[in-house]
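Excluded from the complex is one protein chain; the other protein chains are retained at their positions.
== subunit A ==
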Amino acid sequence: MSARLSPKSTPLTRRGFNHLVVGAGAAGAVGLTAACAVEPEEVVQEPADSDEPIELNFVWWGDAGRAEVTEAALDLYRADHPNVTITTEYQDSGPYKDKLATRIAAGDAPDLMAIRRDQLREYGDRGALADLRTLDAMDLAGLSDPVLAPWDVNSQLIGVPAGLNTIGFIIQTTVLEEHGIDLPDGDTWTWDDLATMANAITAASGGSIYGTCYEMATVANLYVWVRQQGEDLYTEDGRFGASEATIQSWFDFADEMRTTGGFPPAGFFDATTSAAEASYIAQGRVASQIIPTNNFKSYNEACGGTLALLRIPGESTATRRGQSIDCPHLWSISSQSAHQAQAAELLSFLTNELSAWEAMGTTRGVPPNSEVAEGLVPNLEEDDVTATEYILGLQAEDLPPAFADPVGATEIQSKLADVAVEVEFARITSADAAAQLVATANDVLAD
């Protein structure tokens, strides 16, 4: 560590020095963008009934608990298919997304992988994902049309839901009881009811706990708000469908609650992890928030089992229903894989086998195969039953359709995150934010 500092060492001369420095820095700058081109050519396929030993690489995002139950399901498959070796990897969702991009770019795509909804078409439209309908080993019989339709892009089925999912409002009932505030009726409550409840909680607690919070830049939340105004964030033909007025109202509503006290002040969100235990509701800093419903169990456990799960406000009074089955988490098979048939067989097992779901539970949502979903309910723990019945109840109703996000959604999302912060800190008006977002979105999607 400590270099010898001899007083008699050779001094630095001009020439020696120049030689030392020239080129020392330049080298680093260019190194970052080296990548290999991948030919989306036909890959020779291993026959489906092959008994040859093969290796399948299977990756997803999530925590250690999800990994444990997924491995348990895979062990069932491994026992029946001794010739198949399944290697697995998982990370938190942010790094996962980055790693998947580099692997696919490097021609080292996993055979079977989890893909975020907003990235499905980024890969699919460029031919990186196999059309699942062309794979004989893929059993799609148990999946209904509404379940598959959003992922059927340009007549190619490029993903199936890893679990049916949507968002819900969780409310800490102990806080309501403590301050004598009534729990709203989740089927009929409005956004104004939310504001009233949230403001009352903050006021009653003397500001030690905020009534509600939800992330302004999370598209799953925004989808619902936009649909309730009779629009779609992304339309079926891949355009940006939200008007400036709708986007502005999204920011304005939270801003108003921020002023009246129900919503935390600017800069409140700086969480470093997405773990339920570290969430603001589990820490007793807020009394309600929006979560993806598959996380209900972990949140309820982290909150002492006293959470209520409500629908998003405004569902019974808005222009249109806002909630839909918005699966954030899909399974896809790589078009680069030499073992597509085997990957499809494994995917069919994970989708349609009750035993697999009994091992996995609803960590990624409700089984998309309704028969499996019904069979699974009696085996679920209470919290998962709550979340599952929530989804099944919604599914039975007439919901607006969901569409896969178009190519470029990633860039629009980062713009949404930027303007949301600008509005939060009152650096720009909500009208400017809406105008900027719509302009960027139209620009990106016009390419």
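Here is the rule we go by: contacts are C-beta pairs under 8 Å (C-beta built on N, C-alpha and C of every residue); 3 or more make two chains touch, one makes a residue touch a chain; residues count from 1.
The criterion applied here is as follows: contacts and distances are computed from a predicted model.
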Looking only at the UniProt record of the hidden chain, which name from "Sugar ABC transporter permease", "SWIM zinc finger family protein", "ATP-binding cassette domain-containing protein" or "D-inositol 3-phosphate glycosyltransferase" is the right one? "Sugar ABC transporter permease"
From A:122, A:315 or A:405, residue that would touch the chain that is not displayed: A:122
Identify the residue among A:80, A:237 or A:270 that touches the chain left out of the display. A:270
Absent-chain contact - pick from A:105, A:377 or A:431: A:105
Against the hidden chain, subunit A presents residues 1-3, 5-14, 17-18, 20-21, 24-40, 94-95, 97-98, 101-102, 104-105, 122-123, 126-128, 266-270, 272, 408, 410-411, 414, 417-419, 421-422, 425, 427
